[in-house]
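There's a structure below that I have some questions on.
Here the complex is missing a single protein chain, while all its other protein chains stay put.
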Amino acid sequence: MKNAHRLRPLVRDGLSYADKFARLRVRLRDPEWRRYGMLLLAGKMIALVILVVGILLVREFMKSGIAFADAPTTAPVMSTDLTDMTKNPVINPLNTVWTLLGAFLVFGMQAGFTMLEAGLCRSRETVNVLVECVFDTCLCGILYYAWGYAFMFGSGNGFIGWHDPTDATKNWFFLQNVDATTLFNTSGVPVLAHWLFQFAFADCASTICSGTMIGRTAFWGDILYSVCVSGFIYPIIGHWCWGPDGFLALMGSEGHFLPSVGQFFHDFAGSTVVHSIGGWIALAGGIWLGPRLGRKFKRDGGGPMLPHDLTIAVVGGLILWFGWYGFNPGSTLSAMDFQGIGRVAANTTLAACAGGLVAVFIGYAMNKKWDAGFITNGFLAGLVAITCPCYWVSPFGSIVLGGIAGGIVIAATEILEFFRIDDPVGAWPVHGVCGIWGTLSLGLFACGMYHPVGSSPTGVPVPDATNPPLTGLLYGGGLALLKAQIIGSFIVCASTFVIANIVFGALHMFGLLRISKEGEIEGMDLHEHGISAYPEYVISPLAAPAGMPKDTVNYVAPSAAHSSAELPAGISAIPAK
Amino acid sequence: MKNAHRLRPLVRDGLSYADKFARLRVRLRDPEWRRYGMLLLAGKMIALVILVVGILLVREFMKSGIAFADAPTTAPVMSTDLTDMTKNPVINPLNTVWTLLGAFLVFGMQAGFTMLEAGLCRSRETVNVLVECVFDTCLCGILYYAWGYAFMFGSGNGFIGWHDPTDATKNWFFLQNVDATTLFNTSGVPVLAHWLFQFAFADCASTICSGTMIGRTAFWGDILYSVCVSGFIYPIIGHWCWGPDGFLALMGSEGHFLPSVGQFFHDFAGSTVVHSIGGWIALAGGIWLGPRLGRKFKRDGGGPMLPHDLTIAVVGGLILWFGWYGFNPGSTLSAMDFQGIGRVAANTTLAACAGGLVAVFIGYAMNKKWDAGFITNGFLAGLVAITCPCYWVSPFGSIVLGGIAGGIVIAATEILEFFRIDDPVGAWPVHGVCGIWGTLSLGLFACGMYHPVGSSPTGVPVPDATNPPLTGLLYGGGLALLKAQIIGSFIVCASTFVIANIVFGALHMFGLLRISKEGEIEGMDLHEHGISAYPEYVISPLAAPAGMPKDTVNYVAPSAAHSSAELPAGISAIPAK
Partner (left out) sequence: MKNAHRLRPLVRDGLSYADKFARLRVRLRDPEWRRYGMLLLAGKMIALVILVVGILLVREFMKSGIAFADAPTTAPVMSTDLTDMTKNPVINPLNTVWTLLGAFLVFGMQAGFTMLEAGLCRSRETVNVLVECVFDTCLCGILYYAWGYAFMFGSGNGFIGWHDPTDATKNWFFLQNVDATTLFNTSGVPVLAHWLFQFAFADCASTICSGTMIGRTAFWGDILYSVCVSGFIYPIIGHWCWGPDGFLALMGSEGHFLPSVGQFFHDFAGSTVVHSIGGWIALAGGIWLGPRLGRKFKRDGGGPMLPHDLTIAVVGGLILWFGWYGFNPGSTLSAMDFQGIGRVAANTTLAACAGGLVAVFIGYAMNKKWDAGFITNGFLAGLVAITCPCYWVSPFGSIVLGGIAGGIVIAATEILEFFRIDDPVGAWPVHGVCGIWGTLSLGLFACGMYHPVGSSPTGVPVPDATNPPLTGLLYGGGLALLKAQIIGSFIVCASTFVIANIVFGALHMFGLLRISKEGEIEGMDLHEHGISAYPEYVISPLAAPAGMPKDTVNYVAPSAAHSSAELPAGISAIPAK
């Protein structure tokens, strides 16, 4: 085995990057290694070139149009008469059906998130994941009813909202001045339907945070930070971008924030609002918590702890993809823009496909394995990235920006590993980083065909032809849009990260954030929830962190009422062997 | 360990309630215990007061309107012209799309039910759960086509239906006089679409029963009682409430049942029709079957048998919640009432959130554990409760009644345990009891804003403004509505329970209801289905009931054709260790 590294030179061996560079310098002096390296490099380059040339050739051969402006060549025109309820009484009902279909699908993402997180964690912390995901959903519903929706979609000032946009004397706390016929803005959708749609979004942001914090967050800590996230951070910062008078939503226009930018900040369905906010809170949480007991990082000769059920995890990822068809197309809030919803749905799909493919091939290049985690986080990265620009880019643009997201998510995962931050599901790489990339990508790939619709969920149901179509840098639109996107993304991410650090820092100070070491060794599930997720399965000692007494694996606490099941006489604990 | 109970005084220790009272009396004489108890009590009360005061304060502070009438202040007005197909040819198609979307989502609940039941049972009875759920669905489809739909939604008399409401010579058995253009009543929805929606409801009622009967029902017994439930009990009793001439649907009006009540019985989407019927059949089944071998109850020093896969169970619960968005909002059968579907969807969500939160906090107060089963059954209880009143209550009312359901479900679970009835999934507490609570809650919380729509699935697609809005006791509507709800709920539950006892009693008498003791010891799955759900996993002896030879755990019957897989030489049974 002494020469093993010569036989499998691509295999990771736990060296730090510095060590690797040193080794690389040494190796490059060896002619055999040089040949070997060149061969490898050449092979990869050839494959890459074949791929790119192939695509370009076929495109050219088939008489492709202008690069980056392939698919659509004219903008949709739509009579504004269509929105006149008096002219057609079916419009509001149809738009409400569309919005509710979106809301249902986005709510369905909770099943996906729960499966993804439960599958990727260790079995000893699975019940905790399950209860947290359900608890956060329930809590978010009540808070978003109580004040979250008012903060976010009520009018007020640029920083926070509270009242009906049409009547400042009617506050929206507890939805109290929302009468049965109140419609959300000009969308023709009842406020309660819009509330449900937006609640499902808020719930996603909240669930994203919990992914990074798996396996060591005390449940009381979870409750407290969830109140902060669902009740304050998400809706208030969300107001900046999507509120009727949010300062980023109106940025660049006369008399508002940074008029010189000359562009609104755009985030069609929430790459920034939902995913970046969720991802950056998650990062703060992961930092303050520290890694799980026994987690060793690559530079220390370790690596990610193994997921305990990849089937559940990957199926959860697919259910997320399914739910994304509510997230993005539903964000038009209107089916009257039927060209738009078709385009958004197709773009969403293509970005996911490209993200998954790029990530799995990078994984293969790195480890010579077709990695299930990489492909899943790859398509999720594509989905997160396309969430902001989905309305304004072409299918080809979607593929390119989704593919890039597939690469970014892997790099970001390596960065976390390097900084010794334990993120069991990769929430920051997927949502935090690719949320930024998706937001910026609009400034590059907006194809110049489609008018802004405001930031969609604020609700103008038809494209706003009074503003020019959005055009990104690569389509000749200059830097204005990219600049607006950079400013908006930076303000949101930085503010979120600072506030989240204050919240988690306070919880940490009061000792509420992380469970005790004893609890963690006993296992989150037994300690906090009194039961293991799979009491019947014999779990191997692999599942126990270092320092944990081996004979407590799979131990079922006989003192917890719910689990004080009738055990066969003489059996009170199941040794792992 | 002698003083263990002093160190963890809140932990359940298997004493009966009588013992506990005795102990309490003794302890209260001890000053230290009194102090301790007062402290605990005070802490809980303080938390409760903070919560309630907090909500009220914020509400007041924000200038809330009349208590219990917070959200909507005017009723929706809608021209009846909208239902005139000749005026707008898109109305029927849109309503059909809405109804089918509802039908698909409700059908999707089968995946949720199957996961919930499979996850909460032991691994040795999982295949039985899977096959029963699928079998019941298939059987229900054929029976509901053959005569169930005619019994339920055909006209006839107050007790049973059989013919087209507009033509008594056309019976609806085997849907034979339903021609291609028959619409369901005035809804504008084709009968075949309505059939699918209602089949999915019938299937839910049927599946609910099977939950309580897990682990000891013979498969032939399951087939026979399922024929009774899907073919007779559900559709006939359902006709009373939802049939065009059902005696409860018309109760309180001139010339019909109990005209003095002065109110129809209302059940918007089936708290009574689907959930109470299912739950009370389940209870009868559980009683006649008796508990699974080896199940010891709390008063005998035992407790519920452990679920074998909480991940599957909780995700199944979330999928049920997802499907409920078809169940409740879909029951309008019409998207033209777009204010109504938004309201129903939002109310459904809030009741679920409140139910989950209340249940998990009660669980924490009881056991100091955040219980996955409690929170799941809690939100399901909220969903069951809101199913009847969802159209007529305010969001605030939904939260209150859903939260109460979260408490009721736990109390009902304790009652079952006290009476030594083995209900592995809690079907009676969730569906039977909370179905009643939800039905009655309309009489308390109906907010006086919304007109009746008949019992929705019978089909008037717009609110019926010829009848006054429904107003419950707490909103100043007096007792009339509550009385109607009590009468209806009582008649349905009592009739169901009596008939179900006759059915199960007969099956029991002929020895068809329960599998043999040998079969149960061998394991439902091996005995009835010839295979275990997870033949590769090593299952701990915990999964075996007392009296079961330990070395047969996970044994794969080599005689069953389907499972006569090639075993490695010499291995025909896998010992549990």
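Which chain is which? They are A and B, in the order written, and residues in each are numbered from 1.
Just so it is clear, a residue touches a chain if its C-beta (ideal position, glycine included) is under 8 Å from a C-beta of that chain, and two chains touch if they have at least 3 such contacts.
As the structure is a computational prediction, the values presented were derived from the model and not from experiment.
Checked against the full complex, the candidates A:P304, A:P389 or A:G523 give a single residue touching the omitted chain, namely A:P304.
Within the whole complex, the absent chain has one touching residue among A:Q110, A:S123 or A:Q263, and that is A:S123.
When the missing chain is restored to the complex, the residue among A:H256, A:K296 or A:R420 that touches it is A:K296.
Contact with the omitted chain, checked across B:T126, B:S206 or B:S394, is made by B:T126. Note on the undisplayed chain: of the listed residues B:A103, B:C447 or B:L470, the one touching it is B:A103. Hidden from this view is one chain, which touches subunit A at 8, 11-12, 14, 55, 58-59, 62-65, 70-77, 79, 81-82, 88, 90-91, 94, 97-98, 101, 105, 122-123, 294-296, 298, 302-311, 314-315, 317-319, 321-322, 325-326, 329, 335-339, 341-343, 345-346, 349-350, 352-354, 356-357, 360, 363, 366-367, 369-376, 379, 395-396, 399, 449-450, 537-544, 546, 550. The set of subunit B residues touching the chain not shown comprises 88-90, 92-97, 100-101, 103-104, 107-108, 110-111, 114-115, 118-119, 126-127, 130-131, 133-135, 137-142, 145-147, 171, 173-181, 189-196, 199, 219, 309, 312, 528-531, 533-538, 554, 556, 559-569, 571, 574.
The definition used in the following text is that only the chains that are shown with their structure count from here on.
With each centre defined as the average position of its C-alpha atoms, the distance from subunit A to subunit B rounds to 33 Å.
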